[in-house]
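With one protein chain withheld, the remaining protein chains of the complex are depicted in position.
And then subunit A:
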């Protein structure tokens, strides 16, 4: 069970591998282009790989992370590289292994705990919140918990009610947790590296449908010391008529909606939140002060959602600047149905965002 650790020599060859990976990504593209492309899956894999090779205290634990190469292949190749002591396959014991991760973090290691989906994190939510998030406070700074809980979050395709919930709002409410939601490959790489290096517990909400999507990526992003700030949103598209905030998969939809709106003369600004907690209130507010209108988009349940918090924060800080009520787009207030047409209705689509933006601009019919 505890095999021999791989020779460190193999790891030293890593930096060469890094570039190789980037070049491999190019080679795989059917079309030639000067910008490199990378899938979110590769981005996450490379981030984990680099962080594990940089710090021997980082280890991965979860179901199927080792021999199965990851339930969604995110940890592919890591078992071969780092050995079973550092890529630990667990029995089906979310509460148990999440707690083990927290205990290991208390005592000095830097675990990355994978939940097969965040729906299963509900079995371990006591550990995420009570023994990870609250510990730095309860111990008055003595015990910090440098742990990352990661896994796919939100709706996938046709997986039914118990596999489709979005947990951004629940975890985003807890003081002591940092909650990240990447969209593109650059986000995925940068935020995961920042999360692993962060001394606090981080909930890293990925999205299963984004794993296979590829995004253009610059050399800077491929550098092994690249990371993104936690707590800072990114303005994906500048505009002046209406602000659309989104995170994770909805950023893609918002960008598509912005293209459609542009044809109708509405210049939308799209903000990729990147971090749900601590929320980048200043970026959101300065954007609203510029455009005077706000549409929030999220995939999760509407009540007490991320959009509700953004609306409240904008009303508190920038009320005089609002020219229209805040529009909130969220998933339908129902458990996710299975039938494909119903599922499509239960999750926000591009048309919903376009309609909401037009309503905010008083342009709807």
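Note that contacts are C-beta pairs under 8 Å (C-beta built on N, C-alpha and C of every residue); 3 or more make two chains touch, one makes a residue touch a chain; residues count from 1.
Keep this in mind: contacts and distances are computed from a predicted model.
Participant: According to its UniProt entry, is the unseen chain "V-type proton ATPase subunit H", "Glutamyl-tRNA(Gln) amidotransferase subunit B, mitochondrial", "DNA polymerase delta subunit 3" or "Pyruvate dehydrogenase E1 component subunit alpha"?
Facilitator: Record says "Pyruvate dehydrogenase E1 component subunit alpha".
Participant: Among the options A:66, A:172 or A:190, which residue touches the chain absent from this view?
Facilitator: Final answer for the missing-chain contact: A:190.
Participant: Of the residues listed, A:59, A:72 or A:120, which one is in contact with the missing chain?
Facilitator: A:59
Participant: Which of A:99, A:252 or A:348 sits in contact with the chain that's absent?
Facilitator: Selected residue, touching the omitted chain: A:99.
Participant: What does the interface between subunit A and the hidden chain look like in terms of residue numbers?
Facilitator: Residues 1-2, 5, 35, 54, 56-57, 59, 83, 85-86, 90-91, 93, 95-109, 111, 126-127, 130-131, 135-144, 146, 175-176, 178, 186, 190, 194-195, 197-200, 216-218, 220-221, 225-232, 234, 274-275, 278 of subunit A touch the chain absent from view.
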